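Note that this complex is displayed minus one protein chain, with the remaining chains in position.
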Amino acid sequence: MDHSDKTSPSEAKPMGRRDFLTTLGWGALFASIASTGAGMIRFLFPNVLFEKPTRIRVGRPDDYSPGSVTYLESSRVFILRNDKGFRAMSAVCTHLGCTVNKDAGSNSYSCPCHGSKFDENGGVVRGPAPKSLSTCEVTLAPSGHMVVDLKSFVPPNHYFRV
Amino acid sequence: MPKEVEGEYEVFPDNPHKTYGLMAVVKGKSPVVDKSPEDTVMTWPHLLIRELVASVVVMAVLLAISLVLNAPLEEHANLTETPNPAKAPWYFLGLQELVHYSALIGGVIIPGLSLFLLAALPYLDRTPDRAPSKRKLLTVVFTVFIIVNVVLIVIGSYFRGPGWSFIVPWRGGSVQ
Partner (left out) sequence: MTEIIRLLSRFITGNRVWKSVFRAESPVTERGQSESIFHNVWLHIYPVKVRKDALRFTYTFCLGGVSFLLFLLLIITGVPLMFYYVPSVEQAYGSMKDLEFVVSYGLLLRNMHRWAAHAMVITVFLHMARVFYTGSYKSPREFNWVVGVFLLALTLGLSFTGYLLPWDQLAFWAITVGTSIASYVPWLGPSFKYVLIGGNEVGQGALLRFYVLHTVVLPLAAVLMMAAHFWRIRKDGGISKPL
């Protein structure tokens, strides 16, 4: 660098042509590297996923008897029916995503990975799970089938009535 | 220094294999400052032959183990059925044990912090002496770190049964 001008720093001189071009050059280099890097990171986020649909048809309301708990294995969701209506409770543990099992002989649920326990409404009884099992939104399709949206959640006291 | 005499003469004969030359002869123990007289041996053969022996031993042991023990392979992956208990590889069972208490604290904060402290160790440690007895506190902390790691891995491997419940392996608890 050429430091030939001996003016004191307080006298702010306008930037010389050489300094300006040097700054511009370095700036352009870093900007291009940064934007390439940002593009590279964006590239890693897939836009289209070949995953299973999150809206699934689960049959007609009459397929479920009152007071029953039905586990739909491929969708990892429990369909609960009681006198208040229908509730689709996700079987994905809120801790680290394992599949919870319904305990034999009782209406409670437990996770095999880290030992979380949930009561009959999906509330946490004990274990590391930070929140209760999610409740998915249930709607009725014009065909008369119930549709569960696995990615749309409603409060646990929200029951679907036919 | 002798005065330069006219004409050329060779002090040391030219040797194409030599990449060094004798510059001066000085009195003293060693040209290396602050070090005792050199006590070195040639890398070839002394170091290399030791490394060869060590390599052969390691490879023989690995081959022997691989002939006797088969690597585990369970059933095909199945999203709908979580095995009970579902365990991570053994070197992550300490982490899984921590995660069992809290995913954020046990799974992210504690491991991240310990990895950071581990990397920063040489800059945090200002004790001048290398001997463990001269840096007792640090030695104790590091030893505790290692022991906690091992204990957590052992607990995760042998003392955790279905639903991550505590079991005692020698009392009929099933160990996988």
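A and B are the chain letters, set down in written order, and residue numbers restart from 1 in every chain.
We adopt the following convention: contacts are C-beta pairs under 8 Å (C-beta built on N, C-alpha and C of every residue); 3 or more make two chains touch, one makes a residue touch a chain.
Since we're looking at a predicted model, the values are computed, not measured.
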Touch criterion as defined above, residue of A:56, A:80 or A:113 at the omitted chain: A:113
In chain A, positions touching the absent partner: 41, 44-46, 49-51, 95-98, 113
Interface residues of chain B (partner: the chain not displayed): 17, 38-48, 50-51, 54-55, 58-59, 62-63, 65-67, 69-79, 81-83, 86-92, 95-96, 99, 103-104, 107-108, 115, 118-119, 121-123, 125, 129-132, 135, 139, 142, 146
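Keep in mind that, in the parts below, only the chains that are shown with their structure count from here on.
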Distance from the mean Cα position of chain B to that of chain A, given in whole angstrom: 38
Residues on chain A engaged by chain B in the complex (per definition of touch): 73-74, 76, 95-96, 98-101, 110-115, 117, 127-128, 130
Footprint of chain A on chain B - complex, ascending: 79-86, 96, 99-103, 162-165
